[in-house]
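All protein chains but one are shown in place.
Coming up: chain A.
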Amino acid sequence: MKILIIEDEPGLSSAIKDYLTTEGNLCETALTYETAYQKISLYTYDCILLDLMLPDGNGFKLLQHLKSLKKAEGVIIISARNALDDRITGLNLGADDYLIKPFHLSELNARIAAIIRRKNNLYSNVLNFNEISINLDAKMITVNEQEVHFTRKEYDLLLYFIYNKGKAISKSAAAEHLWGDDADMADSFDFIYTHIKNVRKKLSDAGAQDYFHSVYGVGYRFADI
């Protein structure tokens, strides 16, 4: 996948680039409005990450420019402004998603994956990971073609780990993914443990391998090895 990161903070931009590149994505960065404008005009991407406040221009204008070119890139606005009207303006201008800083890279990755899937993979709405198969329309999980019942949060959690397969996910990232703004009980990350235990049990009961690996108490990694 080809992703354009429009973000003026070099630190954040490089961290996003590093994280997404290890997934096998091709990432380009634009630190200014000007370069972003040129890149948008010249090339085509699968997904664009757009910061609203750039030193030499406004992200909304880039969005308008992009839409005027009638390009079908998925756009995720990444902004520290969480004013409601900004969100609405952004989404009305044709952005696909809106992520408020600070965010976890795994969250960003999951959202990019969801958008790219929606854009490119319209025929098959089934996501496979070895013996686990997820029907994204029906929100149904099957292991070896045998349905396993998951609660909504368990389903979200598994999907989140599969989108970030091979990556270590911190408990706080997983908690924020599931509870959003309500995950403010900083020391309650332990409840994520209960959730993962449940998901693990349901998968192994259905005959799946255990793909969850602990990362020294910080979090988990969902991987083949």
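Here, contacts are C-beta pairs under 8 Å (C-beta built on N, C-alpha and C of every residue); 3 or more make two chains touch, one makes a residue touch a chain; residues count from 1.
The rule we apply is simple: contacts and distances are computed from a predicted model.
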item: Name under which UniProt lists the unshown chain, selected from "Branched-chain amino acid transport system permease protein", "histidine kinase", "cytochrome-c oxidase" or "RNA polymerase sigma factor"; value: "histidine kinase"
item: Contacting the left-out chain in the complete assembly, out of A:60, A:103 or A:129; value: A:103
item: Of A:32, A:135, A:172 or A:204, the one touching the omitted chain in the full complex; value: A:172
item: Among A:81, A:165 or A:200, residue touching the chain not depicted; value: A:81
item: Contacts of chain A with the absent chain, listed as residue ranges; value: 9, 11-12, 15-16, 18-19, 22, 53, 79-84, 86, 100-106, 153, 167-173, 179, 181-182, 184-188, 190-191, 194-195, 215-219
